[in-house]
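One protein chain omitted, others in place.
Going by the order they are written in, the chains are A and B; count residues from 1 in each one.
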Amino acid sequence: MSSEVRVLGRTVSAAGLIAAGSVVAAAALTVALPFMLNAFWLSTLVFILIYAIAALGLNVLTGYTGQVSLGHAFFLAVGAYTAKVLGGDHQLMALIWIPAAGVVAGLCGLIVGPVALRLRGLYLAIVTIGIVFIGQHIFLNVDSLSGGPQGTAIPSVQIGAGAQCQPSCSVDFSQGTSLGGATIDHNALYYYLSLFILVLGMLFVRNLVRTRTGRALQAVREREVAASLMGINLVRTKLAAFVISSFLAGVGGALFGSYLSFVRPQSWDLILSISFVAMIIVGGIGTVWGPLLGAIFVAGTPTVLNHYADSVPFLQHGSSSGGLSINEFSSIFYGALIILFLVLEPRGVVGLAGRAIALAQRLARGPAIPPSTPLPSQQSA
Amino acid sequence: MTTFYQLLFSGFALGCVYALVALGFTVIYRSSQVINFAQGSLLALGAYMVSWFAIDKSLPFGLAVLAAIGVCVLVGVVFQRLVLRWVAGQPVFVIVMITIGLSIVIDASVSAKFGANPRLLGDPWSSSAVHPGGVTLIWAKIWTIVTVFGVLLGFFLFDRYSRYGLAMRATAADEEAAMAVGVPTRRVFALAWGVAGAVATVGGFFLATFPNQLDPSISAVALLAFPAIILGGLDSPAGAVVGGVTIGLVEELTKGYQPAHASWLGTNFYVIAPYVVMILVLMVKPYGLFGRAPVERI
Partner (left out) sequence: MSATPVLETDGLTLFFNSVAAFSDVSLSVDEGEIFAVIGPNGAGKTSLFNVISRVYRPARGTIRYLGADLLRLRRAQIAGAGIARTFQNLGLFGNLSVLENVLIGRHHLMRSGTLRGGLYLGFAQLEERSHRAAAMEALEFVGIAGVAHRPVHILPYGIQKRVELARALAMQPRLLLLDEPVAGMSTAERGEITTLIRRMHERGYSIVLVEHDMGMVMQVAQRVLVLDFGRVIALGTPGEVQRDPRVIKAYLGAQLEEEAAV
């Protein structure tokens, strides 16, 4: 009944081997995905990754610090327009304008923060709705920044030494490139870039929430007075959460705009903000994996529904004269899915995954052994 | 001066509708500390139902309104009994998200049934008006003000003097204590959703009267009621009314004067003026004009 194996001179349990094996397989799959999917699915995946970057930020603010914000769309917009000004108007490198988009959005968070710090709970949520509306008004009226209602182009990502040595040592993400015979197209390039940034962001957040500042964020979420008596500066801690959140939103916004290549002020609306809140709640609030899982659900589901709704017989294309169109059908289905899902599993996809893992462990241990530990080891923070 | 009175009138009428929308938010917030993001969708559903009963089913307008109220109350109560009671005790944001899910479902259903084009409301007033002293008073707006005041009066009498009004206030103050002394808290929650559905319908069809029209964008109006509930304080129905009227006046006066006198603020500034006012008020009073700061016990 021994489930242990010796690998490289160390004793490893079978479960550990399986776990390590699945991590390696998942990583390999993640890298190989662009070569396995067509443009439609790959592009969906790029949007999911970009959304996940921004949702990761909101999760720091709302999930870990407990400050509900519906203003996330504004900070994405700031990131996109920073990209436009630095990358488009001033022709700077993407290596500069991507982080700069985060920094400028972070600074905006720092400015909005003091207003928000005085408020709690839903008061804060509604004031952040105000930020979205005021932001949209500004973008609609300042043509030099946003192109006004007509919108503006956002530069594509370019990496390399610039014009002197094209095309050998520079990559324009809107064109694609080839590497050792394999063609890596526009979608794949954005996929790898977004994936890289998302992984960095997730590592950062994971480390953060396990160390001093991250614990302070969570202490503020749980009990403000007790937190301050532990020496935690509430103002500084909440501001830190705002800045991290806006930074990631800014980076996400710059990528979003750049991938779309053209944005209008109308895109940065409350619906966008709400979908980020939906992502972190559906994914699993206050968890490292929640934003990605939520982005897959929130950004992926409507696309999948639209894609497959073609085969549902009673649906009509277009919706001018009433009758259930594909869009409406998938919206109804999607809304109902959110309701059903949260009623059944309020902790989100992460909660669901936790149950699945617990179930798998119980099955792996075999039915003969009674559950000796009363609680499955909880995922730390 | 005529312009001013004109704006005052339309602002007041608009404010009355906001007051109703805000009241819908407040009733639900008071009972369960949840902001119902489906309030705007209920409002659109109510207005479309009025139109459907009045035009497609040829009911007299008054009956059409009552029937539409019935539908919205039913939707609210059924949603509460069928969905929300399973998530009682879950974090607030989970419940808020579920109301967002409801709003997506209602919006898409309404647009599937009625399409995206404007449609007639079927109201008896259309654009008729009276003109005392050069000010145009549209009949629909006069009725808005009169009806809203009637509804508000009814609500406050109900809240103050009826058994269920007391039960609602008791549940709002302390759910556990209310349950312990035998208040049927579950029925109270359902009642709150019913009231929210009813006021949404009334607000919805008045919003769609002349010079506005009935189209799906009407559900976005609920967003403009947010500043109203914040100004008044989330848990105060009286505050919701004061906040609603204030916001209506701010919006109409801005619409009337800002383009000529402060054009540097940009086109359509009136849309965000309520939010600007709200933020300024909150800088001074973080819990609104009538809300109270929660006491943190340690």
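Heads up, the rule we're going with is that a contact is a pair of C-beta atoms (placed from the backbone, for glycine too) under 8 Å apart; a residue touches a chain by one contact, two chains touch by 3 or more.
Quantities reported herein were computed from a predicted structural model and do not represent experimental measurements.
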Problem - Contact with the hidden chain (one of A:Val24, A:Ala226, A:Ile271 or A:Leu344) - result: A:Ala226
Handout entry: Candidates A:Arg118, A:Arg215 or A:Arg264 - the one touching the absent chain
Key = A:Arg215
Completion exercise
On chain A, the omitted chain is touched by residues 204-205, 207-208, 210-216, 218-219, 222-223, 225-234, 240, 243-244, 286, 375, 377-378, 380-381
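One rule holds in what follows: only the chains that are shown with their structure count from here on.
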Completion exercise
Per the C-alpha centroid definition, the whole-Å distance linking chain A and chain B comes out as 33
Handout entry: Residue ranges of chain B touching chain A (in the complex, touch as defined)
Key = 29, 35, 37, 83, 86-87, 90-94, 97-98, 100-105, 107-109, 111-117, 223, 226-227, 229-230, 234, 266-269, 271-272, 275-276, 278-279, 282-283, 286-288, 294, 296, 298
Handout entry: chain A to chain B touching residues, read off their complex
Key = 62, 68, 115, 118-123, 125-127, 129-130, 133-134, 137-138, 140-141, 223-226, 270, 274, 277-278, 281-282, 285, 319-325, 327-329, 331-332, 334-339, 342-343, 346
